[in-house]
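Missing here is one protein chain; the remaining ones are kept as they sit in the complex.
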Amino acid sequence: MAVDSRFYAPLGALTLESAAALTAAPLEGDASLEISGVASADTAGAGELAFVEGDSIAQLTLSPHLQMAVVREAVRPQMPAGVSCLIAKRPRHAHSQIARALLRPRYLGPADTQAISASARVHPEAIVGPGAVIGAGAAVGEGTVIGPNAVIGPGVQIGRHCHIGAGASLNCALVGDFVTLLAGARIGETGFGVIPGPVGLEDAPHFGRVILQDHVTVGANTCIDRGVFADTIVGERTKIDNLCQIAHNVVLGRSVIVAAFGGISGSVKVGDGSMLGGRVGIADHVKVGEGVSLAGSSGLFRDVAAGETWGGTPAKPIREWMREVAWLSKQTRPKKKD
Amino acid sequence: MAVDSRFYAPLGALTLESAAALTAAPLEGDASLEISGVASADTAGAGELAFVEGDSIAQLTLSPHLQMAVVREAVRPQMPAGVSCLIAKRPRHAHSQIARALLRPRYLGPADTQAISASARVHPEAIVGPGAVIGAGAAVGEGTVIGPNAVIGPGVQIGRHCHIGAGASLNCALVGDFVTLLAGARIGETGFGVIPGPVGLEDAPHFGRVILQDHVTVGANTCIDRGVFADTIVGERTKIDNLCQIAHNVVLGRSVIVAAFGGISGSVKVGDGSMLGGRVGIADHVKVGEGVSLAGSSGLFRDVAAGETWGGTPAKPIREWMREVAWLSKQTRPKKKD
Partner (left out) sequence: MAVDSRFYAPLGALTLESAAALTAAPLEGDASLEISGVASADTAGAGELAFVEGDSIAQLTLSPHLQMAVVREAVRPQMPAGVSCLIAKRPRHAHSQIARALLRPRYLGPADTQAISASARVHPEAIVGPGAVIGAGAAVGEGTVIGPNAVIGPGVQIGRHCHIGAGASLNCALVGDFVTLLAGARIGETGFGVIPGPVGLEDAPHFGRVILQDHVTVGANTCIDRGVFADTIVGERTKIDNLCQIAHNVVLGRSVIVAAFGGISGSVKVGDGSMLGGRVGIADHVKVGEGVSLAGSSGLFRDVAAGETWGGTPAKPIREWMREVAWLSKQTRPKKKD
């Protein structure tokens, strides 16, 4: 997926040769290839530089359009013919270095001194509260209310009849119509990605967006991180309670319910109409089918098929969990004396 | 309970007849009844329209003052004589439609362009930080400090010697004296109520308030939602840690302690002097007596009598839980070789 230039400013294309020089990584392949963007190895298109961590591609599905990647020496012979490679000990770290040389997030600059940027487009029928900040190139639609002290980042697009609560903030986000964010919601911050670098941990740069479809509601102080290379997506009429965490690259379907303290880890997919009770946690990359129910406090580490109801930690079908709870209680109950 | 006009503007009374027309719901009873407010079926007073979800009132205690309700066809014959009914397939949805035609939350309007509204009453001995926003009709008492960039919503009443942290926000709230809200606390947002509508999920409108009694302390980024029709109440000297969630209609007694990540679901009641460890969750409508202790990480799904100590998920008396934990550990411990 091409990076959205409303949120990330291109700093000028690099050739694979100059990327190799930047990272001191040996190059095998076509040095003249132009790097126009960055992506993961399963989705990379023409011109996009990907990376492979670890020593094997056995668990990966490589994009058929993959042209170039940063890989370890052990992975080089496993790569398809025709893919140009930079060889690095820490492929993701080298990839991040190159990514930062290609793209700059459109954060606040020294010229951004006005609360409402001259280049923001705010509909005359929108209401903007005292202290609200609207960044360069952002747009706010008809009938939308931006609460006091809310912060709409550069390039963020907000549709019609939305309600953005007091002190909420958005970055790198596209928001549909009739969307409600309650106070303090944090949309589009960098996700939690930690890269081992030469002198310790570094933060993984993020180049994706958050998409909130029509009629989505996001609770107070809930956080929805933007994607790493792709998008984090919340489907139409999905309702998220207060103090939830929706990590990078998550895809929630339509009319999903997420109760308070719901924690959805990176790249999880949840099908339409599923219901997550309070304090449900889902481990990364798990797939939850349509119409699934997860009991409050469950911790899910495995995929769940459509229509099922699970509970417990680690979560399992609800009857199994309840049977275990009842059996354990019975085993340890003191015998009655008479 | 009558809706508080400081927070909800009446849009003019409706008759039951016009409500029927608005929702295309057949009417059985007195078409000329004036609807002056909305309420739940167990608390509705004269002039207040209630609703009954589902097909039976067997589990409900109806208010003796109930005059009119939206109900399903199956419930109509179960209702007391003299109660006028609107018949709807989705009673709560129809009720919400009517409620929105009766009352409008006093959110930000196009005229609210001043950080401190001309109609707000701020005591001369109060201190208001830079960037703080105080809405129309709000009041701030003597010696109270409103932190930088905090947002006090329209009509909110704050007593004397309170401390409102940086960036905190309040809506639809009455706050006593010597109350402390740490930074980013979110008081009085709409609670999490999801109504199935004809084309998918909708948000339940809320018409209640939050009451914080004297000497209450609310931690950083903690959320306390306002009630649906009644109030969410936090009793005197109750202390709530950071990142807690107190849902709509909860009633916490006096000197209750709620440690970090405490999650109190809708309509829960907690008695005076109870202590909730970190990450305790309580399911909706549960009643916790006075002086109860709940161990950290417990998930409570049942009522607990005064003075008891419980733990685990699902929570049970602490000795039972500890016995289960010890027994399970013993059963699975490898035998020593010699």
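As written, the chain order gives the labels A and B, with residue 1 at the start of each chain.
Definition applied: contacts are C-beta pairs under 8 Å (C-beta built on N, C-alpha and C of every residue); 3 or more make two chains touch, one makes a residue touch a chain.
Note that the structure is a prediction, hence the values are computed from the model and not measured.
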Checklist outcome for this item: Across B:E48, B:E189, B:D225 or B:D241, the one contacting the chain not displayed is B:D241
Checklist outcome for this item: The one of A:I164, A:L243 or A:V258 in touch with the missing chain is A:L243
Item to check | Touching residue (missing chain; options A:D30, A:E53 or A:D112) | outcome: A:D112
Next on the checklist: Using the touch definition from the top, which of B:G37, B:P91, B:P105 or B:G219 touches the missing chain?
Outcome noted: B:G219
Item to check | Given A:V38, A:C85 or A:V133, the one touching the chain that is not displayed | outcome: A:V133
Next on the checklist: Can you say which of B:G12, B:P64, B:P80 or B:P130 touches the chain missing from this structure?
Outcome noted: B:P130
Checklist entry - For chain A, which residues touch the unseen chain? => result 107-110, 112-115, 131, 133, 149, 151, 153, 167, 169, 171, 184, 186, 189-190, 192, 194, 199-203, 221, 223, 225, 243, 245, 247, 261, 263, 265, 279, 281, 283, 299, 301, 313-314, 316, 320, 323-324, 327-328
Checklist entry - On chain B, what residues meet the omitted chain? => result 127, 129-131, 145, 147-149, 163, 165-167, 180, 182-184, 215, 217, 219-221, 236-239, 241-243, 254-255, 257, 259-261, 278-279, 296-297, 313, 325, 328-329, 331-333
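To be clear about the criterion, only the chains that are shown with their structure count from here on.
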Checklist outcome for this item: Two copies, chain A and chain B, superposed on Cα atoms differ by a rotation in degrees, nearest 5, of 120
Checklist outcome for this item: CA centroids of chain A and chain B: separation to the nearest Å works out as 31
